[in-house]
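With one protein chain removed, the remaining protein chains of the complex are shown where they sit.
On to subunit A.
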């Protein structure tokens, strides 16, 4: 998807934001086309939330420019607000109100019909929690309510900050369907996640961010291909000796541990047919590179605060 096909919904140019000595966002530029599903990935503290909030108009960048639907979101641009829907990373609700009352209040703030409240409850699967107060909802239910609040006025651009964090597998897949349906109606989605498999499935393009900078930005499949990583063929330990494995046609490297034997190869077809000939297929798994490999390759494996 390129800018020539579609007008840009979001254009960010060399945005910077520092908190004291820390460059939370350090020269980010990105363009999201209308109708695009765009993901921002990155380790904790990479600057994803800060970037999102600058685009939403909640924070003022130190420098650089942001155009959201052709307008500047800062200072608070009331004309723009009905067209964007935001789910903040930390859920924000009116205390003591029930799920339905929260949604009705937001419906009124956005001047849409109160009936939308029940539609949204249905959409995120909270119909039977309609009369439960905000503080009695579980973490995942709060998260879903927060997403419902972001979508209540059917915005053109949807910002979701880790919407699937805290969701159970069913709720996650349900939300994927909801988001795909939104995209199919031509809406633009900008979201962050730590689930790389999810980003790979949902996003047209992703940006991988670390320490306030974008390290890579492209379609997930393109990024994975660009990594040029070998395929790994994994077998149950003992089904083949290490020496035999190394002599297989196409095998580049062999490692083993207590449970399994891993053969790295760039010619997986050759390795697999050789294994089939020897009837050594016990516990066979084939792993090709994923977005996770790209992510770890770019951001490193060491753990940091």
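Here is the rule we use: contacts are C-beta pairs under 8 Å (C-beta built on N, C-alpha and C of every residue); 3 or more make two chains touch, one makes a residue touch a chain; residues count from 1.
Just so we're on the same page, contacts and distances are computed from a predicted model.
One subunit of the complex is not drawn; among "Hydroxymethylpyrimidine ABC transporter, transmembrane component", "Transport permease protein", "RNA polymerase sigma factor" or "Urease accessory protein UreG", its UniProt record names it "Transport permease protein". Of A:108, A:181 or A:221, it is A:108 that touches the chain left out of the display. Annotation: of A:10, A:41 or A:86, A:86 touches the absent chain (contact as defined above). Within the complete assembly, residues 56-58, 76, 78-79, 81-82, 84, 86, 88, 90, 92-97, 101, 104-111, 114, 149 of subunit A touch the chain that is not shown.
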